[in-house]
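Let's look at subunit A:
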Amino acid sequence: MTSQEFNILVGRLRPRLVHFANGFVKGGAATAEDMVQEAVIKLWRSNELQEIRNPEALTVQILKNVCLDYIKLKKNNMDALNPNFRVYTEVDPSAALESKDEMCNINSYLTQLPEDQMLAVRLRDIMGYEMEEIAHILGTSEGNVRTLLSRARQRLREKLMSKWKQ
Partner candidate 1 sequence: METIDRKIAGDLLERYFEAQTTLQEEQQLREYFSGTDIAPEHAVYTQMFCAFAEERQQLNMTDPTFSAEDKFTVNSNSKKFHFRWMSIAVAAALAIFAFLMMPERGDSLKLIIDGVNVKNRELAISMADTQMEQVNSMLGRFRDGSTRQIDNMNKMGDALSPFKSFNRILTQTSATDRLK
Partner candidate 2 sequence: MKKVLLIVLVAMLCPYIVAAQAKHIHLILDKYEKRKKVESIIISPAVLQMAGNGNYNASTKELLSKISEMRIVNVKDGAEENGKPLSIIIRNDLDKVLTGERFSRVLKMQDGEELLELFVTKNEEGVLVFLATSPKEFAIISIFGNIDKSVINAVMTGGIKVK
């Protein structure tokens, strides 16, 4: 793939990628735009580009970089805030905000999930990727993706149920 081809392709894919990243990157140090840009640059510098033959593979590869960076970033930030553990309970600020704000949407539930679970749900239910592809993007096994996904979905189900009963 030449740099020109790469640029054209990325240009075409960018809105979609940014849209995806926008789903979970909320302001802060890195915006969705930045994350995608960084992932693209990283990919361009890597040797993986030689093996990429179609736009779909390119998307997956960029997503992989976005997701892994996001997980790393999130982890680092979280570690700084909560050195020993992470909390995803009602005391979570966003959850508190959400319960106050009656405008509960699925996105707010998703943000309360651990990032890998959240990404698995987004990649599957919104991006529509196969388990295998998600495993590749998240750098894990297919079995692990299923576990992540089922846990995430169960959690969403619980949320919905509890909300429904109110």
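Assume contacts are C-beta pairs under 8 Å (C-beta built on N, C-alpha and C of every residue); 3 or more make two chains touch, one makes a residue touch a chain; residues count from 1.
Keep in mind how these were chosen: all candidates are chains of the complex that A comes from, given by their letters.
These figures come from a predicted structure and were not determined experimentally.
Looking at subunit A and the listed options 1 or 2, the chain it touches in this complex is number 1.
Of all residues in subunit A, those touching candidate 1 in their complex are 12-13, 15-16, 18-20, 23, 55-56, 105-107, 124-130, 145-147, 149-150, 153-154, 156-157, 160-161, 164.
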